[in-house]
Structures are given as C-alpha cells and as structure tokens.
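One chain of protein is taken out of this complex; the other chains stay put.
Order of writing sets the chain letters: A and B. Residues in each chain are counted from 1.
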Amino acid sequence: MREPGESITTPGMIIPDPVNVDALREGAGELRTEEMIINMGPQHPATHGVLRVILRTDGELILDAIPDIGYLHRCAEKIGENVPYTQFVPYTDRMDYLAAMNNNIAYCLAVEKLAGIEAPPRAQYIRVIVAEMNRIASHLVAWGTYGLDLGAFTPFLYAFRERELILDLFEALCGARLTYSYMAIGGVRFDATAAWCDKVREFLDYFEPKIAEYNELLSFNQIFIKRTANVGVIPPDRAIAYGLSGPVLRGSGVKWDLRKDTPDLVYDKMDFDVCVGDGRMGKVGDCWDRYFVRVLEMVQSARIIRQALAQLPAGECRAKVSRAFKPPVGEVYYEIENPRGQLGFYIVSDGQAVPYRLKARGPSFCNVSILREIARDCLLGDIPAIVGSIDVVMGEVDR
Amino acid sequence: MPETVDFIPFVNWPTWLEGLIVMAVVYFAFVSVLAMFFIWWERKVSAHMQSRLGPMRTGLWHGWAQSPADGLKLLGKEDLLPDDADKPLFRLAAYLAFVPAFAALVVLPFSAKFVFVHEMHVSLVFIFGVLSLEIVGVMLAGWASNSKWALYGAIREACQVVSYEIPMGLSLLAPALTVGSLSLAVIGANQGAGLHEWLMFRNPFLFVAFFVFFIASLASCKRAPFDLPECESELVAGFLTEYSGMRWAMFFFAEYTVMYIIGALTAILFLGAWYDPFGIILGMEQAGQSWAAAVAGAGVMVVKGFTIVFVQMWLRWTLPRLRIDQVMYVCVKVFLPASCITLIGSAAWQWLAGGLFQQITQIVLTVLGTAGGLYFVALLARALVKPGQGILPTIITSWHAEPAPAPVAPAAAEEGQANG
Partner (left out) sequence: MNAPEIIAALTEQFGAGVVSSEAGGTHPHAVIAPEAWPPVAVYLRDEPGLKFDFLRAVSGVDYPAENKLVSVYDLISTVHRHTFAVKVAAPRENPHTPSVSAVWPTADWHEREAFDLLGIVYDGHPELRRILLPEDWQGHPLRKDYAWPKDYNGIPCASLVNP
C-alpha cells in the first residue's frame, strides 16, 4: 500500500538523462535556457488513447520524445493461451477496435492455415468486402482525428457521419457496430443478403464523391499543408528497418502492400493500385504523405468493394468446422494487411483445444516505435501532427 | 464632417452611487446575455456546419436555454483549486481576464446617441489599451495553475498577443488618421454618406488595413486559427487546464465579449459604423429624426458586429490551427511591415490624393469589396440550399422500414445452420 504523502513516482519511471543544451546551441551564451520534462499523456487529447510520450523540451523545441506504452495492456496473449481457438475471436476485436473485421480475418486465416482449412469462395469474397469497408471506416477515423489533432474540428464529424453508415451496414450484417466477431474459423458467421449488397453499393455511390470534398476541406488547405509537409519525415530505408507497415510505410514511398505482394483471400483477382507517398507537398515520407496515402486508399478500397460485389459467387459461406476444434501440432505465422499495416499472428499448437502460444504482431506497435527517432528537434505543435499521422490505436499497441 | 458628437449615455444618474448600481445591474446583465447568446450561437453555427443540430432540447425553441442552463450548472460546480496552485493569484486571474472585456464595452458606441457609460474623446486608445490588459489575467492563470501545460499556454499567449498588438495597433491608427480623431463616435459619424464613404473603401491602404486588422484581431483574441494558447490537441486546454466551474466560465465570458468588441470595433473603424450602405440613416439624422436614426443605427451596428462575429466562428470551424513559429512568422514578417505601410500610405494619401482620383479609387474599391462580400454570401447560400453533394443514404432506416427482403430466407437458414 502506498503511504499518504509518499511519492507517486513509479520505481522505474523514466527520467531522461539531462543533456548539455549548450552543446546543442553553439554560441548560445547567456541565452541558454532550461529544459523541462513534460508527460504528454497517458491522458492527453492528442495521444489517441493512452499513449504516453515523455517530452524533453527546451521551450517549444522538442529535444527528445520517448514513447511509453503499456497503459492498455490487457494480457491478450496470456488469455490466448487459456481459451479455445474459436473463443479468441472476440479478443481480436478488441485489439485494433477501429478495424475489428480485419483483426478477425487475420486471426481466422492464421488458424485456418495452421489447421489446413480453406474458407469457401463466397466467404472469401465477403471477407474482402467487409475488410475493405472496415478499412474505409478506419481511415475515416484516421482522417477525421488527424484534422482534430491539427485544430480543425469539422472534418471529424464529417468522417463520423460517413463511418456511421458503414457501422449501420455492419450492424445489419452481424448485429454489432464495433466489435463484430463476424469471422468464424472456416468462413463468416452470417451470409450477406442481396439486399445488403445493394445497400453497400448505395453507400459507395454516396461515399465516393465525398472524398473530393474531404480534399477540398482538409488535404489541400494551405494551413494544413504548412503544418504537415516536411514534418516527421521517415526515409524509406528507416521505415523498412523499423518494420513500419501500412500507410506509414507507403507514405515513405515504399510500394509494399501485402494485398498485392503476398495476396491472400481473393485480392489477386482484384484490380487496385498501391498508393504511395510521392512528396507532393514536401519531402517523401512526411506527415502529409502518410495522411494522403490514407485518403487515396479509401478510393482504392471502394474500387475493391465494387469488384468483389460484382464477382460475389453463390454457395456456402462457412466451412464445416467442428465445435471442439483442435488443430494439428504445428506452428504458423500469418500476416495480412490491416488498415494500419501488417497484423500478424504467431500461433503454436500442441494439438490441444487451446493454443500453446499465441502472439499478435500489431502494426501500431511497430509504427509507434519510430516516434523517438522522428519526433526529435521539432516543435511541440508537431508532436500531435506526427503522432496523428502514424495513426496509432493503443488497443493494438498494448494488446 | 462632424468634429464632435453629443452623446446620451444609457446611464446618466445624478449621484455616482446610483449610477454605479444601475450600471452594474444593467451592464452586467447585458454582457452576460451577449456572451451567453454568442455561446449558444456558436454551438448552433458549428453544429449546422458539421451536419448536426447542436443543442435542441433545453428551452422550447432550438435549445435557446442551453447557455443559461450551462451557466447554472457551472455555478453549482465544486470550486476546485489545485493543491499546488498559487491560490490568491489563481482566483484573481479569472477576474483580471474578465474585467478588461467588461471595461472596454463601457465606451463602445452603439450608434450616434447610444453609449453605455461615457463617451471619451480617446475611446479608441482606451479600448485598445484596456483590451490588452486581458493578457495579464491569462498570464496569471497560467502561472498560478502550477501546471506545465498551463504555463505553456500562458507563455504562448504572451508571445502571440503582445506581438500581434503591434500590427493591430498600427492598422487601427490608419482610419483614425484618415478621420483625424481618436474618438470612435467621430470616426463613426464620418462614414454615413453611403458604401463608398466607409473607411475601408476610402483608399487602398485602408482596404489592406482592414484585413490586417481583422486577422490580427483574431490572433489577439485567441480565435482560431490562432488559438494556440488554449489549443486542445497540443496543450490539453492551455492556460485553462486547471480551471473549472464558474471561474472557467469567466474566461469564456471574456472571450465572447471580446469577440463582439472586436466585431463592433471593426465595423466602426472600417465598415461604416452604425450607418447603412445607402445613406438612409444619415438622411434621417439630417431630417431631424435623431432618435429614430439612433435606434436604427444601433440595429445596424449590432447586425454588423454580429456578422463579423459570425465570420470569426466560420473561420474557427473551417481552418486548422497554425503552429507557433508560423504564427510569429505571419506577425513579424508579414503583418508588421504591412501595417507600417498602410499607416504611412494612408498618411501620404491624405496629403496627396483628392478630387476625381479620390472618387474613382473609392468607387473601384467599393465594387471590389462588394463583389468579394457577395462571393462569400453566395458560398454560404449555396451551402444552405444544397447541403453537400448527394443525399445521405438512409441505410439502416430504410432497412427497417422495408418489408423483409426476399433473399433473407435462405440466408436465415444458413445462419441457423452456422449457429447450430
């Protein structure tokens, strides 16, 4: 028990080493200033949940930004070792809660590969449709909150207006609006009706022209460009070395998308482009590029949904999988392209009904690890811009 | 041109005590209602810009009672003082921020006859000076909170507001210099003859000075895109971080009152004060209907002030925020030289221009300004008439309204199978 008046500093609390500021600013002389250490988070409006960034600042200048994670750790991997394979699906919903469908798919595909099950074609198409719809929903949140991080409140509500329609469609499909648990091992739980598919088309007809409005409102706003171009530049080689993935990697100009490069489901039958940052407003790999890759990806996702709806075959939507499902002894590492990057599951099976070891590789976990390298020698106002452009979901970072 | 103006103050009581009491009651009520109206209005404006409705329940009509209800709630909230705060200063700061806004309204004329308390011959300087005192309250708030975020907010406020006062003050001198008076009443009384006589259209330098003044005034009353001292995504709430309840509301009252003062000041200095664009009110004054003209003028003045407040809201809900170095860059490298040029330019213009050249310039600038204004009105009108491209699909509502669609039956069978 903590005694009253005892320090609330946790024993291992990180206090960065003091740095000789004089060495940083030659000839500063009497203008030398003192450093201040600020905790940005875990409760802070711009850290997207409970990311804590320890800032060493000199006035408005950031000398060092150390991300500290773990405030949302819910022992997902430990739970994974204690529940049967089928029962872990709802826990994947709660990792990246903005893209629960994609998480479901990643987990189910990993287990299916481990057990040698293949989902029926109709299920694979439905998976592609809902995965891309969820990608749009997730990118909409990223787009809206990025405006919010930079002080523009209005885009956020436009994004939520559109996302609401996707959530309505998901609700009609599986009864849940955020944590779907829609995927089952071997397929999807409920079939998509023809009426539902029509509603999806109706949504796309409405949504596609909206993207041009988004660009007018935010992407090409001069203040927005001034705030994001040339800020937080990640060179492509560093992006790969740090294991970044998703729009953060593609924003650095690396044409790498698992949907194209190691296609799973039916992505090889879809015609779409991999969008990469091209440094249109500043340097390749700056915040604006990462942001704009998401906007472009929404267009591509809409294209994929239209194709998948057109090709949707008839038939079963779920393979027969026994309820007391036990995969053979073995292990698998499987990764798919989530809205935030590569979500991977490493599963070791010892032939029992529960996994021997289950590890999730969250894309946000790797993406946020580069923060310390790129958030150095910038201004305090750049920190929300950089953190927002990485688009972290703390549920996935901390698992 | 009128050199002085006779005013009938709203409050003109024989003894100072009576005057003080009436002033306190009437005046405080006015400021409270004004601020509460603006808060409600801002919520409605932002809501309609964001395809929402905003407050709708409180009160019978469009949530009009939301602000009084919020005020009551804030009054009833616990009076929180941070443990490590400098308590006397923490308490004082809220009042120090509010009083200048309150005081500036004292000499602000509403029309040729109405002013709250007293007309001054140097009311422009008084308002400008008193408004710049608000920063003391904000600085104290940031310092006394003993929070790093609050301190950042306060330092940013000091940095930004003090810097922007220079271009704001210089651009505000240009119309004063053109009229030759520091009295707002006299400046206003010189613009009655019609649109082309509005100070903004008198010469190209004043035309520029209007924009410099408007943007600098946004920065000095901390409105977006210059709301860095309290910007949520960077500084939590800046200097307001540790404030809650009524003390927090005081800062907001101050902010919204200052918004109106800035709007009214812009109208008086550049946009024809309490005169309509066609010289009708001036005609009434000349015909001896001074009271009717004063009442009509007050109405025009309020409309103009509110329009500028609306533009401030419009900008706030449209634009992202600048970064502190960009804010300072705009001030020191753009507005400071621009305001110096406008001041020197209007002085030179006074001395050199005249006759036909002056008239042609006025007409050109009037046409230019009117066209610009109409363009923005048209934009707004388009947004009101045609809300967005494409009508929001009624995905879920029509889903429920439809009779069960035919293909559901086999799917339901499959669902049962899948669940079984």
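Criterion: a residue touches a chain if its C-beta (ideal position, glycine included) is under 8 Å from a C-beta of that chain, and two chains touch if they have at least 3 such contacts.
All figures in this text were calculated on a predicted structure; none of them were measured in a lab.
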item: Chain not shown, its touching partners among those shown; value: A
item: Touch criterion as defined above, residue of A:L98, A:V233, A:V248 or A:C366 at the omitted chain; value: A:C366
item: Contact partner of the left-out chain, one of A:E77, A:E171 or A:E208; value: A:E77
item: Residues in subunit A touching the chain absent from view; value: 1-2, 10-13, 69-70, 73, 75, 77-78, 81-82, 113-114, 238, 240-244, 254, 256, 261-262, 330-333, 335, 342, 344, 346, 348, 356-357, 359, 361, 365-366, 369-370, 398-399
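Definition applied: only the chains that are shown with their structure count from here on.
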item: Sites on subunit A touched by subunit B in the complex; value: 36, 38, 44-46, 60, 147-154, 157-158, 161, 165, 168-169, 171-172, 184, 187, 189-195, 199, 202-203, 205-206, 209-210, 213, 217-218, 221, 223-224, 226-227, 316-318, 379-384
item: Residue ranges of subunit B touching subunit A (in the complex, touch as defined); value: 46, 49-52, 148-149, 152, 224-225, 227-228, 231-236, 317-326, 388-393, 395-396, 399, 402, 405-408, 410-411, 414-415, 418-419
